[in-house]
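Here is subunit A:
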Amino acid sequence: MSKGFFKSSIGKKVIMGLTGLFLVSFLVVHVGINSLIYANDNGETFNAGAHFMAHNPLIRVMEIVLFAGLILHAVQAIILTMENKKARPVAYAMTNGAANSSWYSRSMALLGILLLMFLVVHLGNFWVPTKQALMANEEHNTFENLKVVFSQWYFVVIYLIGVFALCYHLLHGFQSAFQSLGLNHKKYTPTIKKIGIWFSIIVCLLFASMPVTMFLGIIK
Partner candidate 1 sequence: MSKLDSKIPEGSLDQKWTKYRSTIPLVNPANKRSLEVIVVGSGLAGASAAASLAEMGYQVKVFCFQDSARRAHSIAAQGGINAAKNYQNDGDSIYRLFYDTVKGGDYRAREANVHRLAEVSGNIIDQCVAQGVPLAREYGGLLSNRSFGGTQVQRTFYAAGQTGQQLLLGAYSALQRQVGTGMVTMLARHEMLELVTIDGKARGIIARNLITGELEKHFGHAVLICSGGYGNVFYLSTNAMGSNATAAWKAHKKGAFFANPCYTQIHPTCIPVSGDHQSKLTLMSESLRNDGRIWVPKKKEDVEAIRAGKLNPNQIKPEDRDYYLERRYPAFGNLVPRDVASRAAKERCDAGYGVNKTGQAVYLDFAHNMKYKYGKMEATKKGIQNPTEAQLEALGMDVIKEKYGNLFDMYEQITGVNPYKNPMQIYPAVHYTMGGLWVDYNLMTTIPGLYALGEANFSDHGANRLGASALMQGLADGYFVIPYTIGVYLSTEVTRMSNEKDKADSIDKVKTKHPEFDKELAEVKARIDKFLTIKGTQSVESFHKRLGKIMWDKCGMARNKQHLTEAIKEIQDLRAEFWKDVRVLGTADEFNPDLEKAGRVADFLELGELMCKDALHREESCGGHFREEHQTEEGEAKRDDVNFAYVAAWEFKGESNFELHKEELKYENIKIAARSYK
Partner candidate 2 sequence: MGSGNEQFLNLTLKVWRQKNSKTAGTFETHQLTGISTDMSFLEMFDVLNEKLIHEGKDPIAFDHDCREGICGMCSMFINGRPHGPKQGITTCQLHMRSFKNGDTIIVEPWRSAAFPVIKDLSVDRTAFDRIISSGGYVSVNTGNAQDANNILIPKSAADEAFAAAACIGCGACVATCKNGSAMLFVSAKVSQLALLPQGQAERKERVLNMIAQMDAEGFGNCTNTGACEAECPKGISIENIARMNREFIGASLTTPNK
């Protein structure tokens, strides 16, 4: 890799894309494990999955990599955003972005901030108690944890907002990552775009369904 690659505009975008896709791969695992609640067996299957995730050494290592990836993604985003602000010191009095691009493609930073804020709540709700239990060497009943959190309507609302932000962040981010990595081809790009859209919708619908179904008592 030539010197300065990571300092170049494209290098920074490549990092955004790679970390983004990495975080996407995490979402697959996350949504997979969480969907175990739909076994609707009072959390037995789900808790087994959660136990595995909390105790498997490889997953523990990946957790650190995941946090590193997330931080890199966020920090790089902040740097890029600041640079982009500097590139237009005087703002337009009138812009009509809707005429040429989607609102969410122009709002990635805003959606990202929403996601970060949501993450703080989310980690506080689940990650912290899990870790506390781990440190105390106790078995954590994650399913009970879920039920308690999602019995409170405001958490349900917060989670729905978080999932909404995630959905639109993904809608642009998924295909954008491929573009940043130079993976654009007349033959394959339409498929990539389609996969991106379906991925965003399915993953986010699944995530959104969890607090709702639990709040409504469909999942017991």
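In picking the candidates, the idea was that all candidates are chains of the complex that A comes from, given by their letters.
For this structure, a couple of remarks:
Quick note on the criterion: contacts are C-beta pairs under 8 Å (C-beta built on N, C-alpha and C of every residue); 3 or more make two chains touch, one makes a residue touch a chain; residues count from 1.
In this text, all values refer to a predicted model and were calculated from it rather than measured experimentally.
Only one option in 1 or 2 touches subunit A in this complex, and it is number 2. Within the complex formed with candidate 2, the residues of subunit A that make contact are 1-5, 8-14, 80, 83-84, 86-97, 99-102, 105-106, 108, 172, 175-176, 178-184, 186, 189.
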